[in-house]
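Here is the structure we will look at, set down as structure tokens.
Just one protein chain is left out here, and the rest sit where they should.
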Amino acid sequence: MKIMAAEIFKSVEDIRAKSPLIHNITNYVVMNNTANALLAIGASPVMIHAEEEVEDMAAIASALVINIGTISAPWVRGMFKAMASARLKGVPVVIDPVGAGATPYRNRTIRELIHANQPTIIRGNASEIMALTDDRLKTKGVDSTAGSNEALHAAQSISEKHQCAVCISGVVDYIVSGNRTVKIANGHPMMTKVTGLGCTATAICGAFAAVEKDPFTAAAKAMAIMGIAGEMAAAVSAGPGSLQMHFLDILYALSESDVSRHLKMEA
Amino acid sequence: MKIMAAEIFKSVEDIRAKSPLIHNITNYVVMNNTANALLAIGASPVMIHAEEEVEDMAAIASALVINIGTISAPWVRGMFKAMASARLKGVPVVIDPVGAGATPYRNRTIRELIHANQPTIIRGNASEIMALTDDRLKTKGVDSTAGSNEALHAAQSISEKHQCAVCISGVVDYIVSGNRTVKIANGHPMMTKVTGLGCTATAICGAFAAVEKDPFTAAAKAMAIMGIAGEMAAAVSAGPGSLQMHFLDILYALSESDVSRHLKMEA
Partner (left out) sequence: MKIMAAEIFKSVEDIRAKSPLIHNITNYVVMNNTANALLAIGASPVMIHAEEEVEDMAAIASALVINIGTISAPWVRGMFKAMASARLKGVPVVIDPVGAGATPYRNRTIRELIHANQPTIIRGNASEIMALTDDRLKTKGVDSTAGSNEALHAAQSISEKHQCAVCISGVVDYIVSGNRTVKIANGHPMMTKVTGLGCTATAICGAFAAVEKDPFTAAAKAMAIMGIAGEMAAAVSAGPGSLQMHFLDILYALSESDVSRHLKMEA
């Protein structure tokens, strides 16, 4: 199911116009980049994790983003409470299973989070998505050891079981929901040398989910914009340091013609 | 009450010469930028929050900066202890009520912190300053929903009640202390698209409070330097990514003529 550049850009304009509040409970490594990427695209990020206030915050957010990168027990308690509050209010919930497969604690936690509260979108790399269904899969830290297409079956089964959209990001991104699939071939290998661009993609999914009701369409639009901004940034960058800077500048100034010129989406 | 560019720059030179130790208990999102901004202006930042050591650290600091952005119970305990230790030793305390008005937990915590230990300077956006006095005010995350001038009355009442300087930052910054007020029209709208420049302003207030005894003057000088460096950075930036980089470069190399050429301060 292909989406037109004009439709994708319409959601960017909606984000810029509405400045949706995106509540993130994410990891320490990427909080700053994630907040900056959300600001650059026009959203209003907030990072709050304490049990005492996550329910209040998630309830008034336009999307909730849950990322297990640097979890510990108190943060996980906050995640459960925030997700329950979001579901109650109909706030879309986007989940990033960072490092799923790396440790038993991580596997257990992410599965409990997903089972307790139906997510709207799950975005991970191939290893992470596969680890959500396969107990024997051992991953190496937070980097994928498999190609995106290897995780397609896992993504379809997760999508059906939890009635959510699943995004496998990699050289080619796949977005899956029920019997719908779309492939996005945007992006650049240098993006894997900047920490947290995967986490940023998840947060951007949150921004699109705030303005686009269909989870599959929201995830596909978000991944297209991530890939396009990333490859435009890589084209003018000497390395990962400048890529990170240009990525934010490009996201901030992105035009409809940028999207239509670069979009590589296939049904 | 206007302050001359030469006087403002004199404090920058003092910071560069004395390299005051600024103890920050701040939020996860901005720790890196805040530390970098303090280093760029010539101060020596330290970020320490554990109950076991905050009293020792605050006691030898030249200023203490408290920012409630990503609070949780253990951090709040550290904030109380650090503030008490700072007050005992006469170390100036600068407070940033990030997201005040967004949740009851946040409102309760910031009020208790301020009541328990008289702060030297409080800096926030208009919504945050108003939320310190008005229980009914609901804010949207961490971005202001009001203009700076709407918060003037709240700032004056807080300044009188707590005998401190209050800074409302926005398109125009207001600094209030007793019956003194000053307006600063420096800065650039793109600064709101970089996460944590408000938090950075608060930390810079700490650096100035370390070398300038009068809280009102320290806050006004700090906000002038923030606004000037921000607008100089915006003038050479394609977007928020490059703004953040240029901001640090400009702060590092700031000259007296930069200050006198750009300063827009009004009584």
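Chains: A and B, in written order; residue numbering restarts at 1 for each.
One rule holds in what follows: a contact is a pair of C-beta atoms (placed from the backbone, for glycine too) under 8 Å apart; a residue touches a chain by one contact, two chains touch by 3 or more.
Values in this document were obtained by computation on a predicted structure and should not be read as measured data.
Trainee: I'm checking contacts with the chain that's been left out. Which of A:Ile8, A:Leu39, A:Ile71 or A:Ala224 qualifies?
Mentor: A:Ile71
Trainee: Decide which residue listed in B:Met4, B:Ala17 or B:Ala253 touches the omitted chain of the complex.
Mentor: Considering the complete complex, B:Ala253 is the one touching the chain left out.
Trainee: If the hidden chain were put back, which residues of chain B would touch it?
Mentor: Contact residues on chain B toward the absent chain are 19, 21, 23, 28, 31-32, 35-36, 39-40, 44-53, 56-57, 60-61, 74, 244-253.
Trainee: In the full complex, which bits of chain A touch the chain not displayed? Write them out.
Mentor: Residues of chain A in contact with the hidden chain: 27-30, 32-33, 69-73, 99, 102-106, 140-143, 192-196, 237-242, 244-245.
Keep this in mind: only the chains that are shown with their structure count from here on.
Trainee: Provide the C-alpha centroid distance between chain A and chain B, rounded to the nearest whole angstrom.
Mentor: 32
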